[in-house]
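One chain of protein is taken out of this complex; the other chains stay put.
Coming up: chain A.
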Amino acid sequence: MAEYATPTTEQEFAGNFAQLKPLMSNSEALLESSRCLFCFDAPCIKACPSGIDIPLFIRQINSGNATGAARTIYEANYFGNACGKVCPTEVLCEGSCVYTATGAKPIEIGRLQSHATRKVMDQGKHLFQPGAATGFRVAVVGAGPAGISCACELRKLGHEVEVFEARSQPSGLTLYGVAPYKITNEETLAEMAYLEAQFGFQVHYNHLISTRADLEKLENEYDAIFLGIGLGHTSALGLPGEERENCVGAVEFIEQLRIRQEQTAVGRKVVVLGGGNTAMDAASESARLGAERVVLAYRRGKEEMGAYEFEYDLAKGVGVQGLFNVAPLEILGNGKVEGVKFVRTAVLNGQVQPVPGSEFVEPCDMVIKATGQAKQTSFLHLIPELQLDGKGRIVFNPGTGQTTNPRYFAAGDAANGGAEVVNAAADGKAAAHGIHTFLTR
């Protein structure tokens, strides 16, 4: 039974994808900020990958200095508003708030963070300006959290920055990947516009850097190059029938969802393959688009899923059904998807083994593969001396972002193999300092 009717209008879409962390009113922010204990050496700060001084900004909100709060946040993290909404706070700052040990609710750090940053955005209050020009020029490839954060910090340090972005809009997977109930397109883009207005970097949209010639041009025209290219498409599973119509990759499905919103087509019976956070998102999103039945199929047991517990709870909460210890054998159908043939699995000596004779068919009219994103290895191989590790991640110095080609720096999903927006934002910014040291040493 579907919990959600298929949305047909913008309002219905907004209703089905209602924000999990809606904007806090002033009264709510006052109440919540009043609860913060202002811990010494606060554990929440340590749990934040961008190291925001959380007790400080909460106290600033509490004392009626929301602008100061926003400055504290943005000084540590240029995606301050987005992070407040999209971060898995349950396992980061809020998860380590001392209140959790009392049995009381942790401080709603994420929502307070978005509250303060939204205020300065709405008021158009500029907090930063570009530094005195150094004459150095840096090319940033990719306008995702890593690229934009690096660009902002480079501008602050006085370097000229040009960003090359394959897509037509900035913020990478914040706009094209994150679930719509975490952040709206409007909110994401408002923060990007706010940053661009302050730092004045150039973004060349619809500008894919893909060939050796493209790279050579960058190498000739710029003093350093930053790679914030993220990951690639959903990896292929290598199953028979994978090419059938309505068998799609999760990342591609979600990208459509973020662009087309209520016009996104979803099956009536959807099978999602995978056990990570993207699988949970795709399953939730299918349900909210009005699919009658959504089955989440995972090769191992429930406890072994890579997804955060709260993400699975969220999916369960909208009616998604878990199907565990099953492996897909074939996508069945006649042109279009009609079902998935599974075999049950058992774990023997840590290895997932098929149980012979246990095959069955789960009928469906859509399959979403949430089985991981491929790395952009063939593109990266075009860069001389750039080393990738065994998993296709760019080898880099985590303190400086520098790669094995000294003029190339990297951060974000392309370097860490896929983490969160906050990691990309923090590391992109750190890389700007690495570049600065490299250029000015």
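The criterion applied here is as follows: a residue touches a chain if its C-beta (ideal position, glycine included) is under 8 Å from a C-beta of that chain, and two chains touch if they have at least 3 such contacts; residues count from 1.
Simple rule for what comes next: contacts and distances are computed from a predicted model.
A.B. asks: For the chain omitted from this view, which of "Multiple sugar transport system permease protein", "Fe-S cluster assembly protein SufD", "Thiolase C-terminal domain-containing protein" or "dihydrouracil dehydrogenase (NAD(+))" is its UniProt protein name?
C.D. replies: The record for the missing subunit names the protein "dihydrouracil dehydrogenase (NAD(+))".
A.B. asks: Kindly state which of the options A:G124, A:G200, A:P363 or A:G399 is in contact with the chain not pictured.
C.D. replies: Once the missing chain is taken into account, the touching residue is A:G399.
A.B. asks: So one chain is hidden, and I want to know which residue out of A:Y99, A:Y308 or A:F438 touches that hidden chain in the complete assembly.
C.D. replies: A:Y99
A.B. asks: Taking the full complex into account, find the residue in A:I45, A:V270 or A:I383 that is in contact with the omitted chain.
C.D. replies: Within the whole complex, the residue contacting the unshown chain is A:I45.
A.B. asks: If the hidden chain were put back, which of A:L31, A:L208, A:A346 or A:V361 would touch it?
C.D. replies: Of all options in A:L31, A:L208, A:A346 or A:V361, contact with the hidden chain holds for A:L31.
A.B. asks: Which residues does chain A use to touch the chain missing from this display?
C.D. replies: 30-31, 33-34, 37-41, 43, 45-46, 48, 50-54, 56, 62, 76, 98-99, 101-102, 397-400, 426, 429-430, 433
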